[in-house]
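Below: one structure in structure tokens.
One chain of protein is taken out of this complex; the other chains stay put.
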Amino acid sequence: MTLRRRVLGWFSRRPGAAATALLSPGVTWLLVFFVVPIALMLVYSTMRRGLYGGVVPGFTMENYRRFFDPLYLGILRRTVVWSVGCTVACLVIGYPVAYVIARATRWRQLLLLLVVLPFWTSFLVRTFAMIFLLRDSGLINGLLLRIGLIDQPIPLLYTPFAVMLGLVYGFLPLMILPIYASLEKLDDTLLEAAEVLGASPRARFFQVVFPLSLPGVAAGCLLTFIPALGSFLTSDLLGGAKQVMVGNLIQNQFTVARNWPFGSAAAFVVMGLVVGAVFGYLRRRDVEALTR
Amino acid sequence: MGSGRPVVELEAVTKSFGATKAVDQVSLEIQDGEFFSLLGPSGCGKTTTLRLIAGFEIPDAGGGEIRISGVRVNEKRPYDRGVGMVFQSYALFPHLDVGRNVGFGLRQRGTPEPEIAGRVGRALELVRLDPATYSRRRPAELSGGQRQRVALARALVLEPKILLLDEPLGALDLKLRKAMQLELKALNRTLGITFVYVTHDQEEALTMSDRIAVMDLARVAQLGTPADIYENPRTAFVASFIGESNLLEGRAAATVNGLVDVLGDGFRYQVRPDHPVAMGRAIKIAIRPEWMDLVEPGAVPPGENGLPGTVDEVIYLGETIHVIVALDIGSKVKVALRNEGQLIKPLPWVRGSRVAAAWLPEDAQVLEDDR
Partner (left out) sequence: MRRAPRGVMVAAGLVYAFLHAPLVALVVFSFNDSKFSASWTGFTFEWYRRLLERDDILEGLRRSLVVGAVATAVSTVFGTLIAVALARHRFRGRRTVETLLYLPLVTPEIIMGISLLSLFVLTGFPLGIVSVTTAHIAFCISFVAVVVGARLRGMDRHLEEAAMMLGADEWSAFWQVTVPQLLPGIVAGALLAFTMSFDDYVITSFVSGTGSATLPVVVYGMVRRNIEPSINAISTIIIVVTSLLIYIADRLQTDRRLSQGVKPARRIQQR
């Protein structure tokens, strides 16, 4: 028996051995470079800040307590509010797109590609595109000035509006694709049945199409809410110093302020919200599946 | 048929998935050259049994032995067992053309190329596909029936001693299925290869098999020739799964000359069982619709059993007529009568007619308990 056959035989006699061998490289990498760092962060969040940055051992909940300072709670509140706002906006403007794609036949591939392409383009570039449009010397102001609607550039950049616009712009495809996936599975005969029973187009949508697309809507909301919650680049570049989100706070603590424990605690608060959102979504999905 | 020595033996084979037993203490022997079917409803364990023979599943520790040509193969990998297989989905390699699909196994063995070409051509002809036309085609370009044949050719070209088939005809339309059944049977006879065939279609199994193992809930309910299984079903499950059966119950009351009196709730009948039956034992019998007859109530011929009832439905099937009778004792039976021409010799009964369902004691089958 050749060596190869011997090795394969060895694996086949041990259920799970082959799987373990296949999984080891990737799983180990993820454990070491994903799980361990996050665990480390958890530990740091309960430690004290050293004199010149760095950490000093000694358990304390001070960092979490500090988070309840109105200043930081305000940042958290703003982040959550903006994330929810972004999600809602994406839902409202994204749903029609998903709907149109799901109903298209010939152009479907192209329409999908046109949603996917901007999504994969560098977030940095897309954010810069927003700057390019919104800044005082940018396109929008330039256009408005040219047609004489205004005689001074409006400060569009470094406003909450700019950040919200940037968030929506960045995460819109993440809302469209799951809703499209849900709508695509919709059976046309259901709509025909509704029509035969006398439902108006409006009723058909709100009582048949929309409810059946809810799984996709839920997924889309989750996929939009989470990155918005953790976003930092958008508020950094489009918001300036005044529009601070938790992401900026964290980044700040790890660079300028050199308060790693506090930054870690803030990161964990965000993680907590993310995990909460994911669990809520999964529970809801499982409950629905059970009651179906 | 065969040389008399079994070519596949399963001895008390058990296979569990987690806490569930998919195959439970199954023992059987398959003779050389025979067409052997594993028949049963979905979930009965027939596919798992096939996969155990193939080597994709391994019996539980202490869960029996599988032997091929007398040699224990529990530890042998599928590629070392010398067995061929045709899958339900055909499993043709999409990235290879028909010729390379069929020649795949030969290439694994290192057969020289010129020989491969010849053998591939002959295998394709064997399944009635012209090599010149089909060799270069891709599986995606073929119809279901053609893919099926290529899958067969691919397995047969290696000249295996045993061919395993996992519901290969399921995806074909009725006419094609019937044609393929005959072709498979013919291949089995001319090539002398042992066929182990899995199906849930009892008609298919009865048509093609030399012997059938009827399986239910991970066990073999009955093993025998098609005639055995059809005419002498051992359990209520087999009696109902193969063809149709009317089931009646009762308790053994007396025996006279091998004829047993069975008493039910307000009725009695007689059976002639194959083995002696203890008195007082609960009896369940199965009577096939075609073994029952309908007579005027009170005109039951001597020596026959009869139960009175009212005609519920008359179903015209062309060759036969099925009459559903609601018996006075409460249950319903189906009686199959030959149609001798309704215009020449019409049926004397319609819905609502009073009749008696009659049958010979020998024609009823005493059933064993299910599991």
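Each chain carries a letter (A and B) given by its place in the written order, and its residues are counted from 1.
In this section, contacts are C-beta pairs under 8 Å (C-beta built on N, C-alpha and C of every residue); 3 or more make two chains touch, one makes a residue touch a chain.
Nothing here was measured: the structure is a model prediction, and the numbers come from that model.
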Q: Return the single residue from A:V80, A:V100 or A:L212 that touches the missing chain.
A: A:V100
Q. In the full complex, which of A:F68, A:F128 or A:F206 touches the chain missing from this view?
A. A:F128
Q) Given the contact definition stated above, which residue among A:P178, A:G220 or A:G263 touches the chain not shown here? A) A:G263
**Q.** chain B residues touching the omitted chain (full complex)
**A.** 54-56, 77-79, 83-85, 87-89, 91-95, 104-105, 108-109, 140, 154-155, 158
(Q) Touching the absent chain: which residues on chain A qualify? (A) 4-5, 8, 11-12, 15-16, 18-20, 22-23, 25-27, 29-31, 33-38, 40-41, 44, 93-94, 96-97, 99-101, 103-105, 108-109, 113-118, 120-133, 137-139, 141-143, 145-146, 169, 172-173, 184, 187-189, 191-192, 195, 201, 226-227, 229-233, 237, 247, 250-251, 254, 260, 263-264, 267, 270-271, 274, 278
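Keep this in mind: only the chains that are shown with their structure count from here on.
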**Q.** chain A-chain B separation of Cα centroids, rounded to whole Å
**A.** 56
Q.
Could you list, by residue number, the parts of chain A that touch chain B in their complex?
A. 8-9, 12-13
(Q) Which residues of chain B touch chain A once you look at their complex with the stated criterion? (A) 75, 77
